[in-house]
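Working notes, structure below.
Every protein chain except one is present and positioned as in the full complex.
Naming follows writing order (A and B), and every chain is counted from residue 1.
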Amino acid sequence: MVNVIINGRDVAVEENTSILEAAQKLNINVPTLCHYPDLHINSECRICVVEIEGYRGLKTSCSTPVREGMNIKTNSPKVLNARKTITELILSNHDAKCTSCVRNMSCELQSLANNLGIDENRFENVLHKVEIDDHNPSLVRNANRCIKCGRCVDICKSVQSMHVLDSMGRGHDMEIRPAFGKYLSDEFCTFCGQCANVCPVGAIVEKDNTDVVWQKLHDPNVHVMVQIAPAVRVSIGEEIGLSTGLISNGKLVSAMKHLGFNNVYDTNFTADLTILEEGTELISRIKNGGVLPLMTSCCPGWINLAEQEYPEVLPNISSCKSPQQMFGTLAKTYFANKTGRDPKDIYVVSVMPCTAKKYEAARDEMSADGKHPDVDIVLTTRELGKMFRQMGIDFDHIQDVEFDNPFGITTGAAALFGATGGVTEAALRTVYEVVNNEPLDNLDFHDVRGLEGIKEADVNLGGTMVKVAVSHSLSNARTLIEEVIAGKSPYAFIEIMACPGGCIGGGGQPYGTTNDVRLERIASTYTIDGAMVYRKSHENPAIKALYKEYLKEPNSKRAHQLLHTEYFSRN
Amino acid sequence: MIQRKELTQRFGIIDPLSITDYLKNQGYQMLHQVLEMKPEDIIEEITLSKITGRGGANFPTGKKMKGFASETGQKYVICNADEGEPGNFKDRYLMENDPHQVIEGMLISAYATGATKGFIYIRGEYQKSIRIMKHTIEEAKKLNFLGTDIFGTDFCFDIEIRRGAGAYVCGEEFALIESIEGKPGRTRVKPPYPSEVGVFGRPTLINNVETFCNLPFILKIGGAEYNKIGSSFATGTKLISLSGSVKNKGLYEVPFGTTIRKVIEKLGNGVKDNKTLKMVQLGGACGVIIPPRLLDMDIDNEAFEIFDTKMGAGAIIVIDDSKDLFDIILRNMEFFQHESCGKCTPCREGHIQIVNLIKKFVNYEATIKDYQSLESLAKVIHETTLCGLGQASPTSILSTMEYFKADYTNRIKESYERGNISG
Partner (left out) sequence: MQLKKILDNYPKRKDYLLEILLDLDQEKENHFISEEEIQRIGSYLSVKDAHICSVMSFYTLLSTEPRGKYIIQICKDVPCYLNDDFNVLETVKDFLGVDLGETTKDGLFTIEFTACIACCDESPAMRINGETYTNLTKGKVITIIEGIQEVEQ
């Protein structure tokens, strides 16, 4: 243990603890800006400087480890002046139109400036305005707001191994942007949105679709329905200021009804459907010597990566559409038929934890009639929170309401889709019982749960031990993909999710998504699963009815026509 | 004799492209001697000499080597030849006039510390130095001064040249390491230090060209004897790059303890064109600017440490009174604005504001408030930046605010008098 004095108070901490962490132990809050849990410590912004007796200059508390006997001041006049000056400098090169910025009141720079009491900037604004990149359906990059903290570069490069963004130029002219001054859409960006999730300001945000949704909600000629992804119900609470990992089912449905949606449906329903389709595909590939390993197809960030960089593995990817898109297709075909509506009068909104889903919904082939998109528009969890705020919804005090039927009856297996390993666990519950023709004793596959980057499990299918693997974050995905390409993959089934933690850690989730937060959302996901009446997708009575009434059987001709898709090399 | 030519003794006498010339003039003798010594004894001699790094940071070389020697596994020695500080040209002279001396110093370091691979990082602008050092390495390889089993011992050492591509900040050790790894030269967070985790993630010893060149000399006369050369502040000789408004600009080697006045008046033969000396900048663009009354100070006087910087790498820039103080500072600050890597906020965003404020002084548009902002900003940059660039860049401002305060107050007064400021 190392003993140090911070602001006159003694504290003993482990060796190699940073001054920042040591201060936190004393509940002394040292402001930070570039620092983000789980990312590298680059100590670029210099906001967290402190004074250490006997040390030259000020030191950044995030990067300086404690040493025995250090006498540290986190709030001396010199420190406060330095922080204030640095913040003024950041603001002098920032498009600080706070009240007309999407991050107003959720901006880390704004609250820093506020906390430091900045009411005047001594330095003239030297911002050189550049073009805003809004040339894709998912993300908007407004470099005029960028404060060069480096978080987006770090997550894009280190965690996602995409390296679409980097620092270009140097000194005051340095900008964070893609190569050759191009748009995100010109580069191999997967639109995973992790950059947007960690951005402290409004420099990278999802493309805002709330206005168009409001318009549709108030158009009497349009039947507006919404589907809500599994991961949203464990994060929307945070977005509106409630506790982390709060499970919101009934209140969420109720709030959606308040917004004016005609039907509030559950993407979990089509998650169950996905398990039936994908599980059947897996069994048939194993039986008939098809291409293995079968790789999951729910995650559009991963599909983008495969199409752009690894066309070799396209045959491995399940032909199943993602649950979002299966829902969209059913809405515009089955539902339209059943309710006697013209598909063009049905408007399908989805609420997703994801920015890449916006891109997925806009893909040309994701249209049952070839004219209208199956899913018309995608909102992120954050955008939904915004709509709730716009509407003034008192989330705490609204009544619980059930999802509408038929797309509201779901299973615990479907709920798992939100967490890394969840699709695999859900698939195994079904595939095991179908192949072995016996009930599964223990439904919980602990090997595929948790935040380990790559997870493995063995499962007995008809007397053969079959290996499955799960990865989350694209850097981990590459490891598994490259094994497949090299012909060295020992697995029959691989689940890939682009975002760390899976969809609960998606790019469209509330700000402040750290590993600690991910773990809480994951825990809630398993709580939901445990409390469900049905916990296996093939036991979902509504799914059974859908097959009986409309699709016949998994992988039937009609199922293929409606629920499956194909992938294209964009390399 | 004001000069004492030790590192420069062979300048002009030998053909730098000839290893034979070097060998004829005591070259590589110390390497032979060293190969029969125990590595720890070599480090002991160097420690005893009390030599400090000649790149400007003045860290004790022996101490650095000792720490590095205790590391295990693949280790690297890097010669920092990214001399870019305006006003300095000594490393270029060392490489272009006696290149084998650099190699010999690196060999001694490597043998003493157990490193097997070396890099010389030369700034891309020094094309002649690069050509000469490449040739020198080839020569040394042919005669087994470099390579495997050097002179029948099991000592192996190889050197590769890496070129910079136009970035002053790469003189900073971690920026240099990043650059060798093929990246932009943006420094890393310390700790860990390069001697622990350096290039390619391995322990790395980085020294300035002049520091390496001192090692054969130290071993030749012994650490104790070397220690006697110099002043109470620093030992050995120092290469001085003398430039500016002086009659005999050039490179001079003097023992520490020599006064600045002696260098300017005796070696430089005084201010040129019969002008009057106004001030002297020590070290380069990042150095202190002092008034004539301080010229009797030693070149490495601790008195200058109030600005956390001494004489840097040994430049003395003489400035006559026909030049405007603020023109000089503006050039210095524009240099740093241009060379800032952009990684940390105070350096990236601070220098452009400093330049804007200094321009107000140049243009007779400065207010008292501008002075206050300038002083506050200069101090914050000095105290909070990530690497040495920003820690040193405001020195010319902070030192002139100390020694030439009247220039600032007069300029503010005149700004009002000329009617350039409303209110």
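One rule holds in what follows: contacts are C-beta pairs under 8 Å (C-beta built on N, C-alpha and C of every residue); 3 or more make two chains touch, one makes a residue touch a chain.
From a predicted model like this one, the values you see are computed outputs, not experimental measurements.
Which of B:Lys5, B:Lys24, B:Lys38 or B:Lys128 touches the hidden chain is settled by the complete complex: it is B:Lys128.
The chain that is not drawn here is touched, among residues A:Asp166, A:Glu433 or A:Glu539, by A:Asp166. One of B:Ile120, B:Ile159, B:Leu239 or B:Ala285 touches the chain omitted from the figure, and that residue is B:Ala285. The chain not shown here is touched by just one of B:Asn208, B:Ser243 or B:Thr259, and that residue is B:Ser243. Looking at B:Gly12, B:Gly152 or B:Gly182, the residue that reaches the missing chain in the full complex is B:Gly182. Touching the missing chain, out of A:Glu21, A:Glu187, A:Glu312 or A:Asp447, is residue A:Glu187.
The chain not shown here touches chain B at positions 83-89, 91-92, 124-128, 162-168, 179-186, 200, 241-245, 249-251, 281, 285, 315, 317-320, 323, 327-328, 331-332, 334-335, 338-339, 341.
Across the interface with the omitted chain, chain A contributes residues 163-170, 178-180, 187.
Definition applied: only the chains that are shown with their structure count from here on.
In terms of their C-alpha centroids, the spacing between chain A and chain B amounts to 49 Å.
Those residues of chain B that touch chain A in the shared complex are 167, 184, 186, 189, 191, 308, 337-346, 348-353, 356, 369, 373, 376-377, 380, 382-386, 391. Chain contact summary for the complex, chain A toward chain B: residues 41-47, 49, 56-58, 60, 63, 65, 78, 81-82, 85-86, 89-90, 92-93, 122-124, 126, 148, 150, 167, 169-174.
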